[in-house]
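Apart from one protein chain that is not included, each protein chain of the complex appears where it belongs.
On to chain A.
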Amino acid sequence: MSLLSPIICDNGTGYSKVGFAGNSDPSFVFPTAIATRGPASQPSRSGPAVPSKPGHLASKRGVEDLDFFIGDEALANAKTPGYGVSYPIRHGQIDNWDYMERYWEQTIFKYLRAEPEDHYFLLVRDQHCSTGLPDNLSVQTEPPLNPPENREQTAEIFFESFNIQGLYIAVQAVLALAASWSSNRVVDRTLTGTVIDSGDGVTHVIPCAEGYVIGSSIKHIPIAGRDLSQFVLNLMRERGEMVNVPPEDQLKIAGKVKENYTYVCQDIVKEFRKYDAEPYKYFERYDGEHSVTGRKYSVDVGYERFLAPEIFFNPEIYSSDFLTPLPEIVDGVIQGSPIDVRRGLYKNIVLSGGSTMFQHFGQRLKRDLKQIVDRRLEASAVSSGSVQKSSGVDVDVISHKRQRYAVWFGGSLLASLPEFYSSCHTKAQYDEVGPSIVRRYQIFGTAT
């Protein structure tokens, strides 16, 4: 049954994207949330129930190992007495392995309806976990907080609990680069470029050279989708829009407003003037319904339409402790990378994740970054007193159709290549070597 397509799982802080290789979209996108019996806040205080006496397990234990919900169903059951909701991933990292294992269990059996023993799997690893360098190098460059055991635990679960046929743990940024091959502006299938992945919990800026992440210059920005929603909520509350919205729905409404009405402007002062001159043209109306009573309400959507994503470019309007604009960070990351790859990094800046979906986001980033680069070139020309003008540096930001689920889509592409199978660790290899096998990492799929 090896004909069955590999399964691709990208479990994010906010949403999990899961489906089969070869498709252009994941089969399921649902919250990375699980509802289990008992209070959610102290999951392991007392540990899972232990049968009082050995012997007749079924009668003592009941079915709590099967009694839980994941994804949208988990949220729907949040108010059911007896269940508590937990989020097993925090800031892109697995926080609770017990919940994560059960989350995968139900993803595979209930939603994908696949027998894991019949499939190969491609899982996505967060940048934190490793630099993606070959093993001998990565041992030293691993950030201290992120031991390789993360990958090993994952392998243990998939090979030992689920008995899968083979496993490939992919690097998020590399998949995002592969996803951009679908854009017609990308002519060569290169794995050199700078990835900007912005999801729900964190924004990463990751330089890659030929499929290897340049670990020492990665930057994480503590501003992502969740903060944008919060910011929209703050703005709307200040204007008094939220008085008719039940408190428990407010953040959700702010999120919807963010996803449906916002865009990146090119000049914030001009934008304010436009709104003030013609409010009826630019203000929008959002209609909602009370989730319990069914009462209808509507709210006005105003300046937040362009202010929300503006916090990437002017973080001071939202945060007081993180103040560097995204274009400056990107420039810093590239300048911090080896000199011979910098051109490639400026030329291929690839967007990925839900929070890069704003209209004109790429355009603005490109403009701001280009300004920084040109200014530096000019300054160095002046200081060296050279009359020869530099030929300039190409800056290009790639937006593409598959950007929303870019990481998943990149996985789907790579796992449909014939080399995928030989790049995986198989069950037999795992049984022989043990979990440490996943420290070996193989790149494949580039044009060269």
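Just so it is clear, a residue touches a chain if its C-beta (ideal position, glycine included) is under 8 Å from a C-beta of that chain, and two chains touch if they have at least 3 such contacts; residues count from 1.
To be clear about the criterion, contacts and distances are computed from a predicted model.
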{"item": "Chain not present in the shown complex, as UniProt names it (candidates \"Glucosamine-6-phosphate isomerase\", \"E2 ubiquitin-conjugating enzyme\", \"Actin-like protein ARPC2\" or \"HemK methyltransferase family member 2\")", "value": "\"Actin-like protein ARPC2\""}
{"item": "Contact residue for the chain not shown (choose from A:9, A:33, A:89 or A:112)", "value": "A:112"}
{"item": "Among A:98, A:259, A:328 or A:396, the residue in touch with the chain that has been omitted", "value": "A:98"}
{"item": "Touch list for chain A against the chain that is not drawn", "value": "1, 3-5, 19-20, 22-25, 27-28, 44, 47-48, 50, 56-58, 63-69, 73, 97-98, 101-102, 105-106, 109-118, 157, 160-163"}
